[in-house]
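My questions will all concern the structure given below.
For this view, one protein chain was removed and the others were kept in their places.
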Amino acid sequence: MKLELKKISKFFPGIKALQKVDFKLKDNSIHALLGENGAGKSTLVKILCGVYQPDEGKIFLNNIEHNITNPLESLSLGISAIHQESVMFDELSVTENIFIGNHITKPNNLVDWQQMERKTKELLGNLEADIRPNEKIKDLSIAQRHIVQISRSLIHDADIVIMDEPTASLSQKEIDELYSIIRNLKKQNKSIIFISHKLDEIMEVCDEFTVLRDGEFINTDLITNTNKDKLVTYMVGREIDQIFPKKQVKIEQEIFNVKNLYKKTQFKNINFNLRKKEILGFYGLVGSGRTEIMKTIFGINKYDEGEVFFKGKKLKIRKPNDAIQNGIVYLSEERQNLGMTGLMSVKDNINMAVMDKNSDYLIINQLKEIRNAEELQDKLNIKVSYWSQLAQSLSGGNQQKTVIAKWLSTKPEILILDEPTKGIDVKSKSAVHEFMGELVDTGMSIIMISSELTEILGMCDRVVVMYKGLVKNILDVSNTTSEEIVKLASGE
Amino acid sequence: MIKKIITSRDFILFAIIVFGVVVVGIANPFFVKPSSLSDVLTDTSILIILALSQMLVILIRAIDLSVASNLALSGMLISLLSTIYPELPVIFFILLSCSIGTFLGVLNGVSIAILKVPFIVTTLGTLSIYRGLIYFVSDGKQVYSSEFSEDFLALIHYKFLSLSFLFWIAVAVFILMYILLNHTRFGRNLYSLGGNPDAAKYIGINENKYIILAYSLSGFFAGLCGYLWVARYSVASTQIAIGFELTVISACVVGGISVMGGVGTVIGCTLGALLIGFIRNALPAVDISQFWQLAISGAIILIAIIINTKTEQRKEKTIMVE
Partner (left out) sequence: MMKNLIPDNPPFKLINILYKKEFILFMVFLSIIIINSNISPYFLDLYNLIDSTFLFSEKAIIALSMTFVIIARQIDLSVASIIAVSSCVLGYTTSVGFDTYLVISFTLLSGILCGAFNGLIITRFAIPSIIVTIGTMSLFRGLAYSFLEDQYYNKFPKFVVSLGSDYLFGYIPYAFLTFIIMSLIFAFILHRTIIGKRIYSIGNNPDSAQYTGIDVDRYTFILFTLNGLFSAVAAIFLSGRLSSVRPNIAFGWELEIITMVVLGGVYIYGGSGSILGVVISIFILGMLSFGLGLLNVPGVGIIIFTGLLLILSIGFPSFVKYFRSKNE
């Protein structure tokens, strides 16, 4: 047994993050770690990485008990984690990122750059990656960054590689390349803990799985002994009959039209329209220009040429407020950083975009604010104990609802959602989809950027497929296949 | 490759300095005589040392505003001591000055790392505390040149290859810093800590340790400069080096050390200090009143920082090939 966790518990004030969790990782195995958000996966990973120490339980590596008290110790024991991109040093070279915290030194204690560079070349060559050792990380693509992180774990001679949602922002081609690297690692007698929300991918690459729910161990088995439905049931604790409960609504007249939008080096010839009560999908690889177009329409960035029409009237959007006033709102992918103001109250957050309406001559009208907050709290069922509660003290799901409440307060007609279900668990995902259906039913139109094909096919009426800043085609979802969309999105 | 060197900011900075020297030389040939140029280098040495040590702090996203007060306090303390014990060897005073400076630097570091007082607040506070303490220990009096022992002042006038002792100290500090930042784990870890503090924790870099070390080193060199300053001008007063921290920071900024952390080179920083030193010396040579000096350095900081941000600001990634 490569790694064995016995009865691991971790408590935070008021929360039992992990309760007597067992976990066994075999040699030569790709092991999926599954669970909804808050199930305890990341706490478990942090314990293995030495960031947290368990309150109870034992860790065995190759059948020897160990206490992992800090990140360095974890590395030296051969455990290496590949996090989502934030753990890189943008301004430093590839070589240095691979050796960071572990620079090779000469006998006189000075850093041995030549040897590090040679080893880097060798490593990257073995992974068949086309990356130069002296390139800066900021100039690499997300997939290339993953490869650098993998090289980092190889340098540490890691026996156990933990991958936290490695494919979340990769294109299909890059994902395939990553899979082959992962299988290669397995051949080199390494074991991999693979965290992902994409069940298809887990069925494809993994050998075993372990499911956690609410900090407790639920099940572990071979992948061949299970299927997607069973996995969902383990994770959620009940059966979810339909992942995409699309409500059928009658689509009405065109309300929004974009003509020949162009921004230097970003995108050109962007033409599409949106009809009332429609859900329009935007599909493409990460970095194909989807988010850039939406930010431009919302007024964050400026465009060089083109026109935007709303209900037949030409719009001039210079800043986000212009878009908001016209009933167009944008929910960014970065919900925490760009959506919420954590240290202000829930009430303030809900009213943030409609302060003008809730004030008389700039003076805040408390009554109107409360009324608006109550209305939306009721509608979205936000669990809040009192109005002056800070938004950051809410649970993740309620925070997200607060952000949505902020935008619904503006009574928008067009809602632009950028990856609304990225990295959220199955249950919340299905709730978001259900809610989208309700919104279009009330007369709203939605533009949804998504990298998940099943979501696009399940939710949207039409889909705009993008490739390198260009619209490749606009397809009717009822009249296309996933193969066609994937082909277009990869430029064929 | 050659294109890369020519467009690098260090090279541009170097070219600006050379160009400036030539222009001033045409206007006033006296300025480019070897003896005048060596005076400029001597005059800039302290700035180079302090800019390089400030760089350590700026690399980890902080600033040390207390360096000038630290310098003045260490300088005053050893001056007072030297008037009481003139027979002690000068190396004793130099080491003492460095130790006092290090101690004051450690205080900054502890306040920031352990008491979690933001660096602006801490170093603004110690800027006035250390300056205030000079009045306290000296009763507001000056130590004049006649009160120093000959031994105390002799070292500073020593010359090698007709370049001053001060300049050689600066060269030594430059070499030391170059090795420290490019060829030791400590230096590389400073870069990673400044570039991405969250990620640095994951690879086991102890942030508090590095904050305290960076501020201690900054304090150490401020202490060293305390001796150099007092000996060079043969006077210690409550007013010495007042406001000099701003010149030091502007040298770093002009030298391309990013205040966002994790970016900057030892060569760039040194060139930044040289450019500032050159301008300070060139103004009198071309008949610009000393009263303009402050305004001109202010303008240079602003221009440098604007150019820096312009080149530093991330270009949007090209998505579409036209």
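In this document, chain identifiers A and B correspond to the written order of the chains, with residue numbering beginning at 1 in each.
Everything that follows uses one rule, which is that contacts are C-beta pairs under 8 Å (C-beta built on N, C-alpha and C of every residue); 3 or more make two chains touch, one makes a residue touch a chain.
Treat the numbers as computed from the prediction; the structure is a model and nothing was measured.
> Would you mind spotting which of A:Lys319, A:Arg371 or A:Lys487 touches the chain that isn't drawn?
That would be A:Lys319, which touches the missing chain.
> Among A:Leu5, A:Ile255 or A:Val384, which one is in touch with the chain left out?
Checking the options A:Leu5, A:Ile255 or A:Val384, the one contacting the hidden chain is A:Val384.
> Out of A:Asn63, A:Asn108, A:Thr224 or A:Asn337, which residue would touch the omitted chain in the full complex?
Only one of A:Asn63, A:Asn108, A:Thr224 or A:Asn337 touches the chain omitted from view, namely A:Asn337.
> Please give every residue of chain A in contact with the chain that is not shown.
So the residues of chain A touching the unseen chain are 298, 300, 319-321, 323-324, 330, 332, 337-344, 348, 352-353, 355-356, 358-359, 362-364, 370, 374, 377-378, 384-389, 406.
> Footprint of the hidden chain on chain B, which residues?
On the side of chain B, residues 63, 111, 114-118, 120-122, 124-129, 131-133, 135-136, 140, 246, 249-250, 253, 259-260, 289, 291-299, 301-302, 305-306, 309-310, 313 touch the unshown chain.
One rule holds in what follows: only the chains that are shown with their structure count from here on.
> Starting from the mean Cα coordinates of chain A and chain B, work out the distance between those two points in Å.
A distance of 44 Å separates the two centres.
> Can you name the residues of chain B that touch chain A in the complex?
179, 182-185, 188-189, 191-192, 195-196, 198-199, 201-205, 262-263, 314, 316-322
> Which residues of chain A touch chain B once you look at their complex with the stated criterion?
49, 51, 70-72, 75, 81, 83, 86-92, 96, 100-103, 105, 109-111, 113, 138, 264-268, 287-289, 292, 468-470
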